[in-house]
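Every protein chain but one is kept in place in this view of the complex.
Chain nomenclature is as follows: A, B and C, assigned in order of appearance, with residue numbering initiated at 1 for each chain independently.
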Amino acid sequence: MIEAIPIPLIVISVGLAATLAFIGLNALVLVYLERKVAGFIQRRPGPYEVGPQGILQPVADGLKLVGKQIFTPTGADRVLYWLAPMISIAPALVCFLAIPFGPHLQIINTNVGLILILAFTGINVLALCIAGWASQNKYALLGAARDISQSVAYEIPLLLSILPIIFMTGTFNLFDIASGQGAWPWQWYIVYQPLAFVIFFICALAETNRNPFDLPEAESELTAGFHTEYSGMGFGMFFLAEYAYMVVASCVTAILFLGGFQGPVASGWWWFLAKVYILLLIMIWIRWTYPRVRFDQLLNICWKWLIPLAVFNLLVTLLVIAI
Amino acid sequence: MSLDLRLDTSGDFYANKFQPTKRDDTLILNMGPQHPSTHGVLRILLEIDGEYIIRAEPVLGYIHRMHEKMAEVKTYAQYLPNPSRTDYLHALAWGWAHVGALERLMGLEVPERAEYIRVITCELNRISSHLLWWGAYLLDLGAFTPIMYAFDDRERIQDILQRITGSRLTYCYYRFGGVSNDIDDRFIEETRVQCARMKERAKMFKDLVTDNFILRKRVEEIGEIPLDTCRKYGATGPVLRGSGQAYDTRRAEPYSVYDRFDYNIPTYDTCDAMGRYLVRMDEMQESINIIEQALNGLPEGDFIHPKAPKRPKPPVGDVYFAVEGARGKIGMHLVSDGSNSPYRLKLRAPGFSNLSLFSEVAQGILIADAVSILGSLDLVIPEIDR
Amino acid sequence: MIVKKFNDTIMGLWSLLVGLKVTAVNFTRPQITVHYPRQTVPSLEGYRGHIELVPQDEDPLKPKCIACNTCARMCPSSCISLTASKPKKKAAEDKECSGEESGEKPKPKKAKPELESFVLDYNYCSLCGQCVQNCPVDALRYTSDVYLAGFTRQEFVFDLLARLQDQAAQKEQ
Partner (left out) sequence: MNNQDPKAGNSKDQKKAAKEKKSTGPEYTGYDLDYFVQTKDLFNAVHKLDQSGFFLEDISCLDMEEGFQMVYHFDRFEQPGRVGLRVMLDRQDPQVPSIYDIYPGAAWHERECFDFFGVRFTGHPNLIPLLLDPDHKGPPPLLKEESERKGLDQLYPDREQTPLSPDDQDFMRKIQECSNLKSRTQS
């Protein structure tokens, strides 16, 4: 009977379960980390009430969100209203399948890993748009409109900044890219492609709606952007999705530019997690420092600065490779 | 029992009044009264085309408490706590306006030391008001950290004032003919320490925010208010000084001992939100300058006029007394008929005139800019609604 | 013109980094907040909380108040209500009724009315201090207890006479 079930199906199902656990755990750790770092920056202790040093605070938040009454706002399109959070969280799971956490820790070793991730992160835009439209709220509609144009605009420099790496390594397989880089920091691609790294990081911030670019959920202008009408698990799913995408973005950055699981002493998954968490800390740090960019400036930055720089960087790389 | 789930889009009185000239492709948006960036309960009806505002009309009255009727019902002494409730950010200036109006009507002269104490406490309160404006403005623009730094300093100022006045926000400290409590050496010493600390904090504020590239982009060339519009709408205070006119009641109509200190009036003629922002930041430093001069020249003597009437019955008269508040010129038009409560007390709130020019300035700007302009006008809605 | 634009942007990017430095510096600095349930604010001596009766010097059980009703009249939101017992005619039965009250000086003129109840409705008090200031015998003073909490409005209707008795009782132990 066991042979009847093909091996890859088992691998994928175990992988999916592991990814779910990883996302859940990561969300908890990240929520705690974000509130603690925000607290320390603002010279206040951050959560310390629930559990020793506030460790259980994220769990408490989760329980509160789950406990909230589930209701659909009057006039909202019930089906779409409840579909949006699901569409938002689902692609995040798939993205983790292709990420090589360690030399042996990879669920699927496909040679189109990078394309898979980029494709699935694109679906998130659809989820936010549906959420904005379905909750029948003017502010949510504005938030959704903003999010569409922002994500579409920042998709292009994201791809353009990845292409130099692809040309250098010649493959889309994340495992090969990661192992292609040497163990020592000066062998990583960040040294060869510093400009691409900066562009990619900025686009990652924009894709996941993080602070300087968090216009779709701008509290002060649109009261809460696309998830104005969501409370309880609806909001919880969006929250989880945002953190999941943050982790996906920093994983891809770590793989492409910081040598994935390669580390000076003994390369393994712990190097990979360390790099990911350093990147996440930087994202959090940026969030608590900068005001929000205005909407048309956001697009100007993308069309007038990031795309020309990315193209220029691509040409320079091609020239170097060609010679 | 069919539950009518359709949205009732009938809208209320003001929305209908706003409605008739609506084009079909625009959206009527209610910004407020429960909106994070309208400080307090201000409601603005916006007609927006995409993100651009076509027409904006503020709707007031959500926190209207009819202070002017209270003045006519209560005696002068009983009305003392009210002015600090109209504008709780700069409560001492409002208290000064009420007390000053009566002193001018009765010809009551205030001892030197009381005048100096009033100047010191009023300037301290102005700094704490500007600090809260600075934090809240940055919160509107999306930066969450500066408000915590602003509150760090504000709490210290409030601690200093609490020891003497007895309260932290709505001070009821000034009395007819002086102040209700004398200041001691510990107050003076703590104020000097805080003034010194504020000077080097200003450098940190400048690094973190004033020079910040994103903030400059969000604030420069936003909300152009030419000087003539300010004059037409009667805007005063930092809004006016941000448009190039150095008009400050402390210098234009010198009251109390303000003519003894030399301080300059910070003015920027860029007419935009950045100009107003820089005016308030410099004004904080000027206030520190005034406080230090006042502390150095603090005379001895009694802190309240020995025969100050606790229950004043002023002569018949009609008096106008103006004070420079954090938001502009605070005026009290007091008409007395000789009884122990005013015949009519008209409160002139600077925020009222500053906000009235918003519907003209907000034509054709983005919503994000509207929030930035509202922040730069430093609105306190209870003062506007009175 | 282009050079100026580039110069602006470079300066702008530099200011972004400076902003990061400021938050980093503050990240390392110690915290300045008071953890309320565990620690309370130290400096409260100047704070003007709700009022309380001042006991007479010689007899802590009896308040200085002479029930002249000035504070009740002066209060903007009329939250003070007090009742006083009718003073008994001094001349004739002064000796025997003052027997058990020690320290009652037999004065020729009418004895002061005896305060029976002094109730402050703290829900409406705006802490303006008119009552304390206008009291002819300074029988009221401010407390500085800030941490007041209650479930119902009635808990904020203080009976200051009873409070005076408790304070006197505590002082005895």
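What we mean here is this: contacts are C-beta pairs under 8 Å (C-beta built on N, C-alpha and C of every residue); 3 or more make two chains touch, one makes a residue touch a chain.
Everything numeric here is computed off the predicted structure, so don't read it as measured data.
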item	value
Contact set of chain B toward the excluded chain (per top definition)	13-14, 17, 60-61, 64, 66, 68-69, 72, 104-107, 230-235, 240, 245, 247, 252-253, 309-311, 313, 315-322, 329, 331, 333, 335, 337-341, 343-344, 346, 348, 352-353, 356-357, 360, 385-386
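Please note the rule applied: only the chains that are shown with their structure count from here on.
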item	value
Distance from chain C to chain B - Cα centre to Cα centre, in angstrom	28
Inter-centroid spacing, chain C versus chain A (mean Cα positions, whole Å)	54
Inter-centroid spacing, chain B versus chain A (mean Cα positions, whole Å)	43
Shared interface positions of chain C, touching two or more other chains	16, 19, 22-23, 26, 32
Shared-contact residues (touching 2 or more other chains) in chain B	145, 149, 152, 208-209, 212, 214
Residues on chain B engaged by chain A in the complex (per definition of touch)	5-7, 27, 29, 35-37, 50-51, 138-145, 148-149, 152, 208-209, 212, 214-215, 217-218, 366-369, 371
Residue numbers on chain A that touch chain C, as the complex places them	37, 39-45, 48, 285-286, 288-290
Sites on chain B touched by chain C in the complex	74, 77-82, 85, 145, 149, 152, 159, 162-167, 170, 172, 175, 180, 204, 207-209, 211-214, 216, 310-311
